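Once you've had a glance at the structure underneath, I'll fire off some questions.
Omission of a single protein chain aside, the complex is shown with its protein chains in their original locations.
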Amino acid sequence: MAADVPLLRARDVSKLYGARVGCRDVGLDLWPGEVLGIVGESGSGKTTLLGCLSGRLVPTSGSVEFMLRDGTVVDVLQLSEPALRKLARTDWGVVHQNPRDGLRAGVTAGANVGERLMALGARHYGRIRAEALDWLDRVEIDRGRIDDWPETFSSGMQQRLQIARTLVTRPRLVFMDEPTGGLDVSVQARLLDLVRGLTADLGLSAIIVTHDLAVTRLLAHRLLVMRGGEVVESGLTDQVLDDPQHPYTQLLVSSVLQP
Amino acid sequence: MTEPALVVEGLHKTFTLHTQGGIQLPVLRGVDLTVHPGECVALMDPSGSGKSTLLRAIYANYRPQCGRIVVAHDGGRMDMAGAGPRELLAVRRRTIGYVSQFLRVIPRVPTLDVVIEPLRAFGMPREAALERGRALLERLRIPERLWSLSPVTFSGGEQQRVNLARGFIADFPILLLDEPSASLDSAGRAIVVELIRDARKRGAAIVGAFHDREVREAVATRAVTLHGEEAA
Partner (left out) sequence: MSAYNFAFLDEQTKRMIRRALLKAVAIPGHQVPFGSREMPLSYGWGTGGVQVTASVIGPDDVFKVIDQGADDTTNAVSIRQFFERTTGVRTTTRTDAATLIQTRHRIPETPLREGQILVLQVPIPEPLRWLEPREIETRKMHALEEYGVMHVRLYEDITRHGHVETAYDYPVLVNGRYLMRPSPIPKFDNPKLDRNPALLLFGAGREKRIYAVPPYTPVRSLDFEDHPFTVERWDRTCALCGAADAFMDEIVVDDKGGRMFVCSDTDHCERRRGR
């Protein structure tokens, strides 16, 4: 585990739509095993930033570098499309807010989990199925549902299935966009717990975009606060939430309803 | 004389409340403090004067305006006031332990897992960590039937004892204690005293706020105020 090279390094990332700012001059370093939260309200640029970091959007300027398993550092923005697609299937994972965006419809849960394995050349039905069952256990989905279609699952189960489908190839960096959006509070809690446990057990790095500060408190080691496309504050999660410096961060923190 | 474990120099912390018209609350106004291994320094200021603020600032939970917080970490010395998040996380994992007044409870995580988590960050294998955790929970008189439950439903005193277990389980060179005996009965307080003494014996440098006079007198090697002279 190289200590000197970050897993992901972004410098001066900007995404402009003409005069409109998606995000501007964002820099960050992410190290193996760290979970970074990006918070802000709608329109803050956090989703745009996530898109730029994960190769789905091409930034107007700036650089994004990623360290591969063998230690070489690649410039994500210069990667060819085949290389980027391969990266997205192996070393990276994406958890979408709407699980339907991250699952394959019309295909059983087991096939959903096994697909990435088959895409990487797994050719033994029995072993693929065994690994799918193992992952269903890990995300707390009843094994008996392995041959059911995700359309028959509750939204919380769909989200957990999406996580299994993404993590099955042991990606080193997972991008999550509002992973608990749209879920009931109790379902959220269970999901967050699962994500927390998995990131710790698997030593994952993750970048989690959310508007929900409680999610960051639970999952993230570090936090970036965005507003109007810019990072207004950053630091350790507990420091940013307990001792916010920037007026906007203070507003955000004080606006959270305490039950 | 050995090297100090913790040196605080000229620490200033002012809170600016932007949501309330920008009023400023200067809490720490140039705090100096040096702590050596084996010492237990008690902060003597009255409630609300900034004891918690100092402890939190040392732990990087609060961000000071200026000053230095130099700790002995990983064989070298590091000024936490200028350090980045990665270094701060490393310091929290291996050098500074912090026992706050409250146990932040994550539902569904069993007590034993809550307690051993700092050891896992040290890389201790799970079985060894569990053994140590069980021993410490026993010592703190948390009944075994509670070990597999989340502390969410525990009483204040039980939660505080879980908090203490988590704080004292790893051999942190520096310990920050914010009212460790709060919510405890006299037997509980006695155990706190034992834990602190054991930590001192192994060379930990301890800074604490002790509201309870008995506990303070039993553990403190030195008493100071944030901005004044040292008291004996």
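Chains here go by letter, A and B, matching the order in which they are written, and residues are numbered from 1 within each.
By definition in this document, a contact is a pair of C-beta atoms (placed from the backbone, for glycine too) under 8 Å apart; a residue touches a chain by one contact, two chains touch by 3 or more.
As the structure is a prediction and not an experimental result, all values here were calculated from the model.
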For the chain not depicted, the shown chains it touches: A
Sole contact to the chain not displayed, among A:R9, A:R24, A:H96 or A:R116: A:R116
Given A:I128, A:I141 or A:L236, the one touching the chain that is not displayed: A:I128
Contact with the hidden chain (one of A:R85, A:R143 or A:R170): A:R85
Interface residues of chain A (partner: the chain not displayed): 81-82, 85, 104, 107-108, 110-111, 114-126, 128-129, 147
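Note that in this section only the chains that are shown with their structure count from here on.
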Residues on chain A engaged by chain B in the complex (per definition of touch): 29, 31, 34, 189-190, 193, 196, 218, 221-222, 234-236, 238-239, 242-243, 245-247, 250-251, 254
Residues of chain B that touch chain A when the two form their complex: 15-19, 56, 60-63, 85-86, 88-89, 106-109
